[in-house]
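Here you go, one structure.
Note that one protein chain is taken out, while the other chains of the complex remain in position.
After this line comes subunit A, so read on.
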Amino acid sequence: MRPEQQGVEVAVLVSVGRHPITGRARRADQDARGLELALGLGHQLPGSRVSLLHAGVLDEASEASLRGYLGMGLETLTLLEQTEGADAIPALAEHLAAAPPQLVITGARAERGEGSGLLPYALAERLGWPLVSGLAAVETVENGVATLLQALPRGQRRRLKVRLPAILTVDAAAPAPRQSAFGPARRAELEVTPVAAEPDRELAQWRLAPARKRPKRLKIVKAASARDRFKAAAAKAEGGSGQVLEGVSAEQGAEAIYKLLKEEGVLPR
């Protein structure tokens, strides 16, 4: 007997993006891919409901970019309005805990602010939900268990089963987002809920500066023929000197990482 597939409640967390060249506010690419995946899921599992959630400041630039998501075909977006510099995690966690959706989809990292990519993990920790990163597709949702495809490097996929509710993050492996249409974006509504602002004290102490290009280890290929060069280019990066630590204490692990960073010249010797 084939179990009944039911519609799912999906919440997509979206952020205000930043264009890599001009720095203009826009719909963030990964979040838009997350929404695209959710909309595709809505199509695949009839009866699914997709809702949009954003916590942050409401101003002209952020409204324009949030409407970019609405132009993909949604009628409302829930905006948890906060003051500048407030921490989005408690507000989002509270909102999600109050009416838990089955799936929370979001981009792997934001295009502005810290952009640390830690928000989904922090949310998962607070809510006690499992988290799957690098989502490529949601295959089925049956009896509270979702079968997912996780994207791995070089086009590999891993099939996972995860108990709902769960948080899923998407990166560039997810389907490209559809075009945002001006008309629906303009008509859609922002449901603004002011929330208690919990200032992000940690962030307030940081000094923000434009990123510098990171040094990149050169891969020197000594190949005589085109075939060798191709093989070298297509081959998996071979760690070789990699080391798997098992059954060690946190201190020992940290020590090993610290040592490696020193060796690599990331930290001053």
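Throughout what follows, a residue touches a chain if its C-beta (ideal position, glycine included) is under 8 Å from a C-beta of that chain, and two chains touch if they have at least 3 such contacts; residues count from 1.
Basically, contacts and distances are computed from a predicted model.
Of "Carbohydrate ABC transporter membrane protein 1, CUT1 family", "(Fe-S)-binding protein", "Biotin synthase" or "Succinate dehydrogenase subunit B", only "(Fe-S)-binding protein" is the UniProt protein name of the chain excluded from the display.
Listed residues A:Thr22, A:Gln205 or A:Gln243: the one in touch with the omitted chain is A:Thr22. Contact with the chain that does not appear here is found for just one residue of A:Gly7, A:Gly73, A:Gly117 or A:Pro175, A:Gly73. Only one of A:Pro153, A:Gly183 or A:Pro268 touches the chain withheld from this view, namely A:Gly183. Interface with the hidden chain, as seen from subunit A, comprises residues 19, 21-22, 24, 26, 71-73, 178-184, 186-187.
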